[in-house]
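One chain of protein is taken out of this complex; the other chains stay put.
Here is subunit A:
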Amino acid sequence: MRRQATVLHLDLDAFFAAVEQRDKPSLRGRPVVVGGLGARGVVSTASYEARAYGVRSAMRTAEARARCPHAAYLSGRFDAYRAASRIVMGRLREISPLVEPLSLDEAFVDLAAGDDTRDLDLDGLRALAEQVRADVAERTDGLTASVGIASSKLLAKIASELAKPDGLHVVTPGTELDVLAPLQVRAIPGVGPVTAERLRRLGVQTVADLRGVDLPDLTSLLGSAYGTSLHALARGEDHRPVVAERETKSLSVEDTFETDITDPRVLADVATMMSRRVSERLRGNGMSGRTVTLKIRHHDFETHTRSATLAGPTDDGRVIARTATGLLAEIDTSSGIRLLGVGVSGMADWVQDDLFVTDEDAPDEGLSDDRVSDDGRSDEADPDDGPDGRGPLPDADAGPETGGLPEAARDATTRTPPATLRSRPRWAPGADVVHAEHGAGWVWGSGLGRVTVRFETRHTGPGPVRTFDADDASLRPGTVEP
């Protein structure tokens, strides 16, 4: 904790949904849900209009549809989100060289770095933050951000949460404990429903209650590392520095299943699909890796990792899949697997492709999609041993979780739509298209060989809807406007 409030946390409001509403004028002011639209999909982001109906991130899409049947359900446009994110991160880097992005839509900024002459009194900070928020809205054509400023990462993040939506909250140094005390324990980043439930059984509801639990009791309940860190955070003790450009040492994807899986073929399908997601993320970050790691958690929470090192670095999902399924074949899965993860490490800047990888190795997409409960983890590379509780694959997990919620539901920062949806057939709901005659628009719906397009952009008013044959030659996938 610092004596001055020099940690800024910026969080874009309902980011994916807000980008959709920006680019689709007919959806402005209406409930919008971005996420997995398949039978077992989960919600990535709900607009504030949808949240009024009780729709939340990480909720099953089926439940969201039941609560809010009239919302627009979209499968997400990552290129558009990335483009908007780049603009926002660029603005933050103008304030300070020390910017730590946590995902596409949030970042910490160290205001003590860089400009020595900066005015760090409360009025100066407020003016700075309001300028940033105004610039973000202007440069992104209307996206809103909430900003928290405090003396530590913990408080800055809590402050931006308190500021939501479209607000600013500065925690005056010295008042940190007063701010924390009345909050629910779940306000502490990393405390998910499982930990909250365990604490509730001890009679702990608020951070003030948590402060009353002594360290030995907390570590016996939550494990040594997690218990100790929570004990400190409850007291506002958070000395984590803002770290820019953390070097990525590994990159991984993992899922906890709704129910334990025993069928090795299903597990192989899941591992193959995860390998494809790892590959997409490697390519998105311009990286490759040489060591493939498979992580398995058995029904009794016993967790193992196995890894294999390739002859040359790869970013090819088929090579990763072949290696991961090979590792999986050596593991007895008959008693049930609750979590599976695929990751790569030994990062490199170059790829040595294989002469003999063919598309025959490509996964059966339909099969995988139906069987996987996707947890929608962050799209950013997971930096090794990051301070936010999301370590690399072989992590010492924060503690066994129970219940059917995806693991990442604990983490309030993960709002990425399932990657499984990115390789869907061409006319995914919400996708950008261009018609030779009618211009730019987006897929309103498709099926039965037809596709319905609404012709509007962020610069037009709500536009008309027209229906075409799905293979109409004048209809092409659209491009992203930054």
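The working rule: contacts are C-beta pairs under 8 Å (C-beta built on N, C-alpha and C of every residue); 3 or more make two chains touch, one makes a residue touch a chain; residues count from 1.
Methods note: contacts and distances are computed from a predicted model.
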Task: Missing subunit (named according to UniProt) among the choices "Beta sliding clamp", "Acetyl-coenzyme A carboxylase carboxyl transferase subunit alpha", "High-affinity zinc uptake system membrane protein ZnuB" or "FAD binding domain in molybdopterin dehydrogenase" - done: "Beta sliding clamp"
- [ ] Pick out which of A:Arg56, A:Lys249 or A:Arg283 touches the chain that's been left out of the picture.
- [x] A:Arg283
TODO: Please pick, from A:Ala348, A:Val434, A:Val465 or A:Val480, the residue that touches the omitted chain in the full complex.
DONE: A:Ala348
Task: Touching residues (missing chain, whole complex) on subunit A - done: 282-288, 290, 311-313, 315, 348-356
